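Below is one structure; the comments refer to it alone.
Heads up, this is only part of the complex; the chains shown haven't been moved.
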């Protein structure tokens, strides 16, 4: 009963198999190989336009390097106060951008609204060079609270950002989960709605270590390859990252893995919600369930071997009582049902 | 009728005269001169303890370099959401610290409370190395809203900070104004209450360009001289900064200048408060008055030649209608009274 | 006939197989898993002492992060003028250290001498805070010129460095190749000779993407985990890096791979040296051969499909005529012999 993190799940078998296939023969290093070129083209196809695509091994690198290209080193990056760039990267965006200022914004369910963005911008009046000039709005899709933005919500946010001269970055560590939840196309959910650059995550959804940064206007990507290299993020044997994406995109593997995780989370969420005294903190829209257990139930569940993290954030609506449960491509119905049964037993005892 | 900024006021005549005296003879550069040593000793006397003292020319340098010594480059600096380090230094602290994360905290009248600090820290749970570790609490005394912290308030804030392992930095760009307003001693208002490092400002209070960073535990100052040098903040002809401080501290010049500015601000505040329709936004405790004028009065005052800035901040309680008026050592009663008369005339017309 | 780079070679089959095994079950992320702990212990055993061990995916990350822990952001890092940190990381060490100054030193065959280090230090007199204080000596073992340092040479260099207060970093991207070439033990070649931190490379020698930073005095490693995280170099599914090292160290795989590559390079070097008009630029001590071909032989070899890079460096002794040929674990005798035969045919034609 492991609901600790999608990072605990290991990789999908197809991903591991792809590494063995990619290992054949000597090929140019640093992304000069044919497979990498092919995967770049696949991503352009997927997003229905010419993009500049760069591969890295971690989401922190993808986010920080993307922001470093979109923002000047003295610029302001607006983000949700519970976003990964703000809470979970040990001030990585500040470092990788060379000193940009992250401005956290509150919002229910991990989501920003165009109104909140505009209110924040209004509070930081234009006073060059005293104030850090607003440069980027960073959105997370799906959010850290397991919710998603609709296409219309993204459009409204991008309009607010562009209207004030900001570029829009999307942290898509769980982009696949959001995509299957919305039913929108990758293009509709990103550049068609106004997103300028996407951290397209593979790792949390069954890859081993594979993230792509996609710039929808290649002209805006100018510095990326230098910044990636100097930060130590250009993998020499690049084929082993791109091979993961190749398998990930083949036969809709990525969508199947994400759909499964989402379904498991929904099953978990619905099962828990039906138990008296258990509260679901946010709508379960992707593969994350945020839940408050009554009394000492959380401790007893952990003592039984269940694995999940307590969840504390600046905007915590549950006064420190929340827990985060994550389903992955590996989560089984049996695992979910057993957990629900345990909760029911503990709560009713 | 200039109430735009204490930076518009120029320097007190005593300060300028001191420069001419300091100019006699050849002396060692970079702070190796006798005058600099003497002024360092004067500051130790003033604060009633051995301190490490470093001189720079701007408040931004003082704040950013002080923080760079107190925080690791991946650490978190808590500050008020309207503080100078957050709003007015173009992401300077992020740069000078090498990437620290500034976390803005709301608080009425530009002031933080121990409770708000503790609540913020509780929202950033200890999860090394994912979360940026909290490193410094930065207070501003007097605040950007023209208010002051009492000794007890500072003690409570320092206790909260130290209890969580944070060092305390005080941005004292208007320290003199706060000091005369509280009546406390320099020691009582700083290290005795728990402050670890102070940006001791001279510029806004009648110096030309003179700021000192005072570390109350010299052992904590270790890196400062290297960081100051590499940031380009070690002045070669240092005597011209320390000469300003020498004059500043002589015959209580600094206290007289600050007291005058405070008195002028209070006169202004009381005069304006007596006019129907004029609202004072914050208590006028030092040399700053925040005021909302009815209708188009602000525009008409400016058209008459009055100089003052509109004031917009993230926590703005007045929906963009606030103006900031600052009194300086140069402000005269006549100037204040004329302004009040003009306001009265315009508002009643 | 691929002699372009050991990075072109892909991974040894044992490494790929290990990934599949490591993929079983859900385990803690970010290095909290049992395998990672076990591999840390194996590295301590290998080096015969308690070490602090950190895993990353690239050599650039290993070097830059190691240096960032050993040097203050304003410190000086001495290195060979042809070293990877100086020539091949796009100013990565400057970035990852937060601004340290790399001082390149010339030396025959890619090697530094204690005398050259001392002469360089003498040229940078101690003048705090004006001069950047010397902080680290970074050695490369085996060097970028395919040569190795003997244990005595390392000792002399470390003595020179420590005598002047510098820490010693060793870039061991080809540490395995150097180890089998010297016959010394890992401990003898590193901390026993005075090395403080080692970038222990796996990638170039048959891993997919696996590097370890080893601090021989764990107390000196203090900040590494925060610096790794904020730079985006903490892999979430860490087991896939440590699984590579687990296989790498099992049954002496790493030594067998390196020995093979070294033998192939020696065969290549000796074969080429026997051809009139072909010059070997440096002693072939590990898996790299630096060679000058007469006339247009290099172009004709490339036209025939042979893959190798021209090699140009600041200290180039061959006026731009040098080529670098690298053997890997995958290089075969047949490939070597065929290349030699082609060279012979072209040169004698």
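Note that the chains take the letters A, B and C in the order they are written out, and that residue 1 is the start of every chain.
Assume a residue touches a chain if its C-beta (ideal position, glycine included) is under 8 Å from a C-beta of that chain, and two chains touch if they have at least 3 such contacts.
What you are looking at is a predicted structure, and each value in this text was computed from that prediction instead of being measured.
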item	value
Size of the entire homomeric complex in copies, 3 being in place	4
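The rule is simple: only the chains that are shown with their structure count from here on.
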item	value
Chain of greatest Cα-centre distance to chain A	B
Most heavily contacting chain pair (counted by C-beta pairs in contact)	A-C
Geometric centre: closest chain by C-alpha means	A
Intercentroid distance (Cα basis), chain C paired with chain A, Å	34
In chain A, residues with contacts to at least two other chains	89-91, 94-95
Touching residues (chain side chain A, partner chain C) in the complex	2, 4-5, 7-11, 13, 16, 19-20, 22-30, 56-65, 89-92, 94-96, 203-204, 208-209, 226, 229-237, 239-240, 307, 328, 330
Chain C - residues contacting chain B, complex	30, 72-74, 98-99, 128-130, 132-133, 223, 225-230, 234
Touching residues on chain A, where the partner in the complex is chain B	73-76, 87-91, 94-95, 98-104, 120, 122-125, 129-132, 312-316, 320
